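Sharing a structure, written as structure tokens. Questions coming.
We show some of the complex, not the whole, and keep each chain where it was.
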Amino acid sequence: MTLNAIEVEMLIREGVPMAVDIDFRVDVVRDGFARARVPFASHLVRPGGTLSGPVQMALADASMYAAILASLGRVEMAVTSNLNINFLQKPAAADLVAEAVVLRMGRRLAFCEVRLLSGSDEKLVAHVTGSYALPA
Amino acid sequence: MTLNAIEVEMLIREGVPMAVDIDFRVDVVRDGFARARVPFASHLVRPGGTLSGPVQMALADASMYAAILASLGRVEMAVTSNLNINFLQKPAAADLVAEAVVLRMGRRLAFCEVRLLSGSDEKLVAHVTGSYALPA
């Protein structure tokens, strides 16, 4: 029932078409945690050479879902209920990494925190919180 | 200096690659307001036949930007500072419309509200607030 990083990545790519568009990769999963990334790619860049806000939001959302799948196994009907993102700095021209943690797994809602990290020094470029509604 | 709907749409499509991916369209702009849409397209759909969360977030972000461009003219360096989205219902298998309003145009921040509407009855499917940092 437990899923590994490759299984989680495949489930999300099958379920969320935009995950394919941003080339969403899952590096690590464990109970309540996922580390994922968007490989740097020119077609996602906005003027100034940084990954756009929507790419960052898509990565954050998918990485929360990855952390939940890693915790619960297949819950394909989980849907995002709320997502709040604060953009702190421009990402570097580099892979964008997400570290998602489940802070509270309730019966009806899973609440997560995501840090978006950029560059070889993994500087914090955006902070995200969000909740997923879980199936009954 | 004032921009019309087509000019706003072109500026955003040039500046945000994901706006092209979701086929972002601007229908109406006026000072402090924009009405925009994502035409329904199968490649954006997630299982169950609805537009995914990341598509909704990308539309909301771009429509806020459209309302700001409509108010200020070309401000290409405006960047999203915060975006908070609540997903209320599944969108229908139809175009997704965004109505974005600038609630407060400060010197440094523009604060906006966006309603995402779906189907011929334009039911409210998501509610978004957000702020853009304005260039000095």
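To keep things simple, chains are lettered A and B as they appear, and every chain counts its residues starting from 1.
Assume a residue touches a chain if its C-beta (ideal position, glycine included) is under 8 Å from a C-beta of that chain, and two chains touch if they have at least 3 such contacts.
Computed from a predicted structure; not experimentally measured.
The complete homomeric complex described by this structure file contains 4 copies, of which 2 appear in the displayed model.
Just so it is clear, only the chains that are shown with their structure count from here on.
Each chain gets one centre point, the mean of its Cα atoms, and the points for chain A and chain B are 21 Å apart.
Interface residues of chain A facing chain B in the complex, by the touch rule stated above, are 14-19, 21, 43-47, 52-55, 57-58, 61-62, 76, 79-87, 90.
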